[in-house]
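This view holds just a subset of the chains, kept in their places.
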Amino acid sequence: MKESSDISGQKWRDREDLSPRMDAAVKAITQSYDVLGGIHHIQGPKLPSRDDICALLREILSLLFPGYVTPAHELNQMNIDYFVGQRCSSIFDQLAREVEKSLRHECENSSHCDRPFGECYQTAIDVALGLLDAIPSLREVLHQDAHAAYRGDPAAKSITEVMLSYPSLIAVSAFRIAHFLQREGVPYIPRMMTEIIHGFTGIDIHPGACIGSSFFIDHGTGVVIGETTVIGNHVKIYQGVTLGALSIKKDLERPEVVMKRHPTIEKNVTIYAGATILGGETVVGEGSVIGGNVWLTHSIPPYTKVIIESPYQIFRDMKTGRQVEREHSRSRSADSGSA
Amino acid sequence: MKESSDISGQKWRDREDLSPRMDAAVKAITQSYDVLGGIHHIQGPKLPSRDDICALLREILSLLFPGYVTPAHELNQMNIDYFVGQRCSSIFDQLAREVEKSLRHECENSSHCDRPFGECYQTAIDVALGLLDAIPSLREVLHQDAHAAYRGDPAAKSITEVMLSYPSLIAVSAFRIAHFLQREGVPYIPRMMTEIIHGFTGIDIHPGACIGSSFFIDHGTGVVIGETTVIGNHVKIYQGVTLGALSIKKDLERPEVVMKRHPTIEKNVTIYAGATILGGETVVGEGSVIGGNVWLTHSIPPYTKVIIESPYQIFRDMKTGRQVEREHSRSRSADSGSA
């Protein structure tokens, strides 16, 4: 703790009457740890920390997009091998350690772990190496995602601009890393990664979702993509879109069982801002266009355009108070965009 | 400032013609501080800084959830007393100092302060100790909030996952800390805390709101809960929900007077994504369910389910251009979920 520069800073530390009050507070807090389980973590296998996962995610992104994500690297053909080697070694060490912690914790706390003892260690090594092996194919998909952003946004002036500033690319990259770890059976870390990026971008993609290539989210704030969503290639969605579940009762006896609760979006679909598509049996057919604010809870065939026939809107002259018009807001526009 | 590694870095510092232009800019900026009041803070009582409040909030969270929030602590029964003692001492010093600054600043700038001179110092100590005393009871409520998240989200696999990654828990924890300080009459700091977390999570809860136990916000981005909102126990809300005010004129003569402008939500209510509930006299009765996108400005009795009868939606075959259907989107679904 830095030295207080406050005039009054020293005063309260010298006051003797504070000491017993502080002692009582400390004791009561320590006791509350004994009484209330579940929201503290004292003793027992260690857990991954949010700060460490954040740093790790940043390193992986810098390996995916060298020269863009991290500052001050002067990468060239001379030093690129050293850069990659150093990064891979660092990512391997951190990821293997965090994955082992997660697996061990799950093993000791969960009734449905079927890994034999000692396997956590070997699995962690395999997962960490597996992610490094997957980097080239992840780069191929993300290359297509970046180009989809450039093609899909009239405001994008260059790929460079997309790489340097678009939240969609960061969110989708983190999702694809987290999804890889999720499929490998790693607990905790995938969701921590997507929630870190949810915090940065306002885009909430569950690591369990399956998302095709050339995926672009414009603006993105408020987007929610649920755990069992399936999305084909070349899909574009806008801010505030929810791909969600109809309300269901959770089976608290078997929280690990995953039912299909979220929709399937086929390839080449565009979903405009604020649309809500719900339900595990809902399929939006190939090439369809879902207009802004549409609410959809059933399937539609390929190449269907759905627009909301907006409710009547009332236009009132504020000086006279007279209603001057009452109309469907769509009546003057056939379009459904909301970029 | 770090040494520039730029080839051209040195060049402009040597150019003599830049110096008078820079001097003129500096002088004009300094003068503008004399002319425009209110948006700078030179001389006068010091203010809490956002960075310091952010660090303080993080320390308080690490005391609420030891082993989860902060990294690298290997907590066990041996060292837990030292951890709690060190944290309490550190939080006390920081909080007392920031509260004293806030109170002093308000006293010297506000016409409606009725504290006698010198009381700021004693009040700051009492507030800081009071928060430490309140930690055990805050932990009890947050324990219930965490379990409400686990029970309420089909995607939650364990309490550990909730503790490590759910934005709702961070937002609600920060709100409960801020609300405690708000009730103690601390200016500035409560709102700074909730806005820091608004930035992290997209969840905007005013520290003046009153929120019962077992509260869960799923996804959360875009949620707004206004200053005079009252929420009972066991309430669940989803992303994009606004609990807001009907438009009113502000009384600029008495900005400190708080009128009830925001709704009351009774216990066991669920409010799905995008719903808007407005007005200080609006009461949503116990056990009610508010469907996605509902717009409500009047009270409803207990155990009422409100769903929006969605506007007609037009389904058009994109190849033929023919309209194939026009229907209420709700007609195939009785449900109102949007998880």
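Labels for the chains are A and B, by order of writing; each one numbers its residues from 1.
In this section, contacts are C-beta pairs under 8 Å (C-beta built on N, C-alpha and C of every residue); 3 or more make two chains touch, one makes a residue touch a chain.
This one's a predicted model, so the numbers in the text were calculated from it and none came from an experiment.
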Where 2 copies are displayed, count of copies in the complete assembly: 3
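The rule we apply is simple: only the chains that are shown with their structure count from here on.
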Centre-to-centre distance between chain B and chain A (centres being mean Cα positions), rounded to whole Å: 20
Chain B-facing residues of chain A, complex: 1, 4, 6, 8-9, 11-13, 15, 18, 21-22, 24-26, 28-33, 36, 38-43, 46-52, 72, 74, 105-106, 109-110, 187-188, 191-192, 195, 198-199, 202, 204, 206, 208, 221-222, 224, 226-227, 240, 242, 244-248, 250, 252, 255-256, 259, 261, 274, 276, 278-279, 287-289, 294-298, 300, 303-311
Chain A contact footprint on chain B (complex, rising order): 5, 63-72, 74-77, 80-81, 84-85, 88-90, 92-93, 96-97, 100, 121, 125, 129, 132-133, 135-136, 139-140, 142-143, 146-147, 150-161, 163-167, 200-202, 219, 221-222, 239-240, 270, 272-274, 292-293, 308, 310-319, 324, 326, 329-330, 332-333, 335-339
